[in-house]
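Every protein chain except one is present and positioned as in the full complex.
Letters A, B and C name the chains as they come in the text, with residue numbers starting at 1 for each one.
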Amino acid sequence: METAIVPRNWIVAEFPTPAGLLEAAQTLREGGLTDIDTHTPYPLHGAEKFLGLKRSRVPLIALIGGIVGGVSGLVMQWWMNGYDWPLNIGNRPPFSAPAAIPITFECTVLFAALSIFFGTLALSGFPRPYHPAFDAEEFRSHSTHGFWLSIALPEGSDAQNASGKVSELGASLVKVVQEQVE
Amino acid sequence: MSDSRFPLPVLGDEKSSASVEPEVVSAPQSEATTVPDHGYHKSYWRSLEQKLNPEKYKSLNAREFPPNYFDVPKGVDRREFIGLLGASMALAGLTACSEKPVEPILAYTKNPEHMVVGDPLHYATAWSLRGVGTGLLVTAREGRPVKVEGNPEHPVNKGSTGAYDQALTISLYDPKRGQHVRRTASATKPGDIVTASWRTLREQLVTQGAEWAKDGGEGLRFLMEPSSSPSGGDLREKVLKRFPKAKFYAHAQLNHDNAIQGAELAFGTALHPSYALEDADVVVALDADLLEPLPENLGATRGWGERRSELSKLNRVYAIESRLSITGASADQRLRLKPSEIEGFARALLAELGGSVAGLNGLSAQPGRTLSDTEQKWVKAIARDLAGKPSRSLVAVGETQPPVVHAIAYAINSALGNVGTTLQLHPVLTHEKYSSVGTWYPELKEDVDAGKVKALVITAWNPVYASPFDLDVAGLIKKVPLSIYLGSHDDETAKVATWYLPAQHTLETWGDTRAVDGTASIIQPLIRPLFDGQSEHDLLSAFLDAPEQTAYDRLRAFWSGKVGLGFDAKWETWLSTGLIDGQTVPAQRPALNARGLSQALATAPAQGSGVELAFVPDYRVFDGRFANVTWLQEMPDPITKLTWDNAAMMSPGMAKKLGVDRESVIAISVNGQTLEAPVLPVPGYADDFIALPVGYGRELFPSGLPLGGVLGNPVNGGTGFNAYALQTSAALGFVSGAQVKAAGKTYDLALTQDHWTMEGREVSFSQTLAEFKKEPAVEESRGPLPTLLAPVVYEGYQWAMGVDTNRCTGCSACVVACVAENNIPVVGKHQIHRFNREMHWMRIDRYFAGDENEPEVINQPMMCQHCEAAPCEYVCPVNATTTSDEGLNEMVYNRCIGTRYCSNNCPYKVRRFNYLHWNGEKPALEQMAMNPDVTVRARGVMEKCTYCVQRIERTRIKARTEGRPIKEGEIVTACQQACPTHAISFGTLSDQNSETLAWHKDERRYDVLHELNTRPRTAYLMRVTNPNPELA
Amino acid sequence: MALFNRWTNTVSRLSVVVLFGTPVVLISLLMLWVRTPYGTKQYREVLQPIQFDHRHHVSDEGIECRYCHTTVDKSPSAGIPSTTVCMSCHAQIWSKSPYLQMVREAYFTDRPIQWRRVHNLPDYVYFNHSIHVNKGVGCVTCHGRVDEMPAVNQVAPLTMGWCVECHRHPEPNLRPLEYITSMTWKPNGDPETVGAELAKKYNVHTRTSCTTCHR
Partner (left out) sequence: MADPHAATAAMDPLEPVPLIIGQYTDATLTQSLFGHVWAKPTKGWLIMFALSLMGTGILGISVVITLGWGIGTWGNTIPMGWAWGIVNFVWWVGIGHAGTLISAILFLFQQKWRTAINRFAEAMTIFAVMCAGLFPALHTGRPWFDYFLFPYPSDTLLWPQFKSPLTWDVFAVSTYFTVSLLFWYLGLIPDFAALRDASTNKARRLVYGMLSLGWRGSGRHWNDYKSAYLLLAGLATPLVLSVHTIVSFDFAVSLLPGWHTTIFPPYFVAGAVFSGFAMVVTWLVPARQFCGLKHVITLRHLENMNKIIMLTGMLVAYGYMMEHFIAWYSGNVPEWDQFYDRATGNFRAIYWTMMFCNVVLPQVYWFKKARTSIPIMFVVSILVNVGMWSERFVIFVISLHHSFLPSMFKDYVPTLVDVGLLVGTIGMFSMLMLLFLKFFPAIAVSEVKELNHELAHAHVRPEANPRQSGA
């Protein structure tokens, strides 16, 4: 998470259509701007391609979580019933694999789900109530019907000229906001 | 009970008796039930109460009625209550979050001899019912009698007991027992009642005694409980010496008079029969309940059991009876006749035998009616059978049958040479030969009306209630200026007497009694009288002009007088073995008095007409004296499985005819009296016949409590109806010509078994000997079944049980024994009727098979089977029930969270759940009866039979500290110990010569629900009957 | 102007940690607590109505445990000595001492002294002294150096875990019977091996089946 001493400038721009937004995003990215992001009420088809994003890391996290869960669930049952204190339960073997299946499965799912959920939040850096883009009142439409683009300008770059560029790309509204300082 | 000698009583004269006050060094294992309390003092009950709370004491005494259990002396109250609170709190886990209060520990100030704190003490004693004694062995824990068992040394009962004996402890701790001496200003004004003391009464008697002595005690009358106590007899003589004109009567509503009169008819002398069934190959029971575990029957019952185990020794029992008794249920063949028809049958049998058996041919016996074909068939078959077994057969007759029937039986027996072998005839040992109401009432009434009677002393149990409606006993008593009633409860009779004295319980008192064969035993107390109780002897001795003696001194004085030299040594032996030597009287072999008998036979038998009623003893309250004994009230009736009530029992056919069903109420009218009673149809009953168990309908013990235990006190008793209200002095046993009609009402009956047949399932097995020989039904139901589970090897002891359904009579002594041993709570009628929540760890399933009129009855005692592959265990989520290294199915209360899954998955449904805090509701006094070796279960935990694991562990520790293995038969479970027929065996399968192993290998062995492959450790032996092929 | 200020980011993240962290911490603390002497109520001197000093009686006078706790080797309970036992000596010695006023009173009025329980097992546990004492578990093993306690306190946790540990592996806690009441006996050599021999000698086989203690 970025905590700069010198507050950075951000440009937020609304586009009339998703297509226009994606187009603009790609052009700007090829123009060398890295910190570009789209803000839309629902996921846009192929947005990742236009933004040049890598494949999500969530599946990997899920896999690890699942494996950890499954193994620990199984080992727990074996250790507690089969090793630490084996008791004669109606002449059944203290630890029997078939009886261990349900809990092993549940543990797998539970751990996987937890890691997916919290993994995703972590990847997105949530919870994060504040973001510079929120400083633009108009930006509020990003979650309901607006298609927005946000650009974090590098140090010392000229906001005016940048915003000019953006409006050229067909933005219906362009604003420059300054990041808050802690 | 491995050692044959039991410790001497620690209770002796006043001085040493201080030491057995039930004060407790609270050993860890006894905390659950006993938490010690502040100071004890010499006399534990009264003076402590006075000391701690004189105000309260005054108010107690001022109260009109005896205090209920909330008012039991503070000592017990707090102690026991906190004990339970503590237990439940600990179980409730509250201790985890709250500081446990620091508990006080109290040591004895002076250690009583023999007492090892934490170890039980066993005292040999005895008690008597209707003057017939049973040898007992009572276990005391820190001075509290907690368990009654039979005295193995006793020649008659040989260690076995009946349900009544087993319930003695709880009747000792009965909160409703009479607690205070009470005097009415005059019987005519029962209103103003003053509490008084035994002392005042005694002084009054001493002073008045002098006057009465002047005219030889003209106005003195004694109405006594039948008693065979030698010292009691001595007292009577002394009283009579002082008051030659005084008169002694005895009263018992259920009595032996008919049998004794029968003997007078047959032999010319009054004799009292007992039976040696171990020698009887053929037994004919004419309306006789030989196997009812009464003191006089325990010997016979054991003998019968011996003949049912080995098929080679199998005897044959014919029951010709009106109701279905446990004898009839256990018989090989039954013929149902109305009570009045029995005589005709007996006469026909006599006539039939007259032909073949010498000695009977002189007698001409007219049946007085034409016998049905079946009856004739039976008469012939039985006659042939009897004649074929001279001196090894027996004809027995029930108490309610008229003397002549008994006489006929005596005649047959003596002709067959059974007298002295299977039929033992003893001189009548009770001081008064007869005790039925007819033998004393007319004479006494005459005297009372003539104003002769100045004082009437009543120690007979509650004659006002237990007497026929046509005799106004209450009025009689009221007419007498001074009437003194000594009784266990402040009951109907107490209400009309001028003085009421609480009677000491047999476990509180010194005395002696004699068994049916004359064997005498000392009755020794295990605890100081809990209340103001006096014994009959105390009362009688007040009529002597002699200085007052303690019961102990009086008893010693009497016996030392009899023995003379070396008394002290003898005395100690008597106390430790529970037997007084040289008191047994030899069985008589009188000659048959043919003339007397034929005179009796000359008069044709009375013919019954219409519906007949029989007034039968109840298997739970007997004649009513056990009405407030909760353990017995909750014990299901052996035949009907009815609890807390009595019912009008009749044949299903008759019920159909009347258009009534179970629980619908009928109105029964006879002799101008009408009684409403709920119907309970029972298979095997004679038609046009109703059996009315006596002893219920005591308004003194009101049923139930608000909410019937849904939210509060679980104990809620039924009351039933009073059958004496239909009884006339003319016909005590049975009466005919009753009018019966449906009353259009219903009444709830709490039965513990609703379905009476096996519904076509192979649950319990029964075959005739022939069938069994051809093809045993049980071969499919035993032995290993294929399984995927790897076998588990058990090393060391392998506890197991055997149950012989062929020996089991269903008498239910074991059920009560289990309740007593394992602190099993009583839940009351409502909980049983509405929720089936009875807590008995052991129940006796009773199945009827075959025709509803000629049913075959199979009893199947059912308790935890201790399965090796237990279905209950693998479903418990918290490991609260497991299999021990010795194969016990363990139940751990403090781990149990009460999911009840185990109970659901138990195919035998032997697990019981504490749905409410039953024990929290237990009256403080009853809590004294708890066994400190067994956890008092709290609300919300599952429980079940443990094979009496507390006994196993105690014995194991004893054996291991002595460095030896546990001996065969050293561990005896409570049920096994009580069983009069030895239908239960317990031991380890690892011991090659253990009886249990033998039973497990028996040809009759089967496992219940064997197909489930639960591998139970409890094996059953199937029922094999021996019917007469001619009658098949 | 944004709905939230920048600082809320840090706060919200912290609050998430707290939200999920607190229960975890609390529960683990509770589990730790029941294992501490506070949880097991160890090492608390219980003051008795009479200032009875085990130090004095055991070490100074050298009175053996079983002189007073007579039933320890034959009964489930060790047995709190009856007042008679006290008086057997104190009728002669210190017969006038004000300390013993209560003892004499108890003896003559026949009203027992109210001692206060130190070792308080749960109600559903059936502990039996005799078997332990007869199989070589010494007094000191569970009760500690009573001879050094002015007022007796509970040294063992008395948790089920503690019982089970020894029942699973009793060897280190065994001693020869002749030293059963000794406060100072130490195995010469490895307690394991010594214990193993004793276990064979006394035929010790401990059980962990539930009904061994719970009935």
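Quick note on the criterion: a residue touches a chain if its C-beta (ideal position, glycine included) is under 8 Å from a C-beta of that chain, and two chains touch if they have at least 3 such contacts.
Values in this document were obtained by computation on a predicted structure and should not be read as measured data.
Asker: Hey, which of B:V239, B:V941, B:A983 or B:L997 is the one touching the hidden chain?
Answerer: B:V941
Asker: Footprint of the hidden chain on subunit A, which residues?
Answerer: Residues in contact with the chain left out: 16-19, 22-23, 25-26, 29-30, 37-53, 56-59, 62, 76-77, 80-81, 84-85, 87, 89, 92, 95-96, 99-100, 102-103, 105-107, 109-110, 112-114, 116-117, 119-121, 123-124, 126-131, 133-134, 140-145, 148, 150.
Asker: If the hidden chain were put back, which residues of subunit B would touch it?
Answerer: Spelled out for subunit B, the touching residues are 91-93, 709-712, 714, 753-755, 757-761, 763, 834-837, 843, 845-847, 860, 862, 871, 874-879, 895-901, 903-905, 907-909, 911-917, 938-942, 1008-1009, 1012.
Asker: For subunit C, which residues touch the unseen chain?
Answerer: Its contact residues with the unshown chain are 3-4, 9, 12, 27, 31, 34-35, 157, 159-161, 164.
We take it that only the chains that are shown with their structure count from here on.
Asker: If you average the CA atoms of subunit A and of subunit B, how far apart do the two points sit, in angstrom?
Answerer: Centre separation, subunit A to subunit B: 81 Å.
Asker: Per the centroid of Cα atoms for each chain, what is the distance between subunit A and subunit C, given in Å?
Answerer: Computed value for the inter-centroid distance: 58 Å.
Asker: Which positions in subunit A touch two or more other chains at once?
Answerer: If we look for residues of subunit A contacting two or more partner chains, we find none.
Asker: In the complex formed with subunit C, which residues of subunit A make contact?
Answerer: The contact residues of subunit A facing subunit C are 1, 127-132, 134-135, 137, 180-182.
Asker: Residue numbers of subunit B touching subunit C in their complex, please.
Answerer: It is residues 18, 23, 25-29, 31-32, 38-42, 86-87, 90-91, 95-96, 100, 102-111, 116-119, 882, 884-886, 888, 890, 892-895, 933-936, 946, 949-950, 952-953, 957, 960-961, 963 of subunit B that touch subunit C.
Asker: Flag every residue of subunit C that touches subunit A in the complex, lowest number first.
Answerer: Subunit C reaches subunit A through residues 1-9, 12-13, 16.
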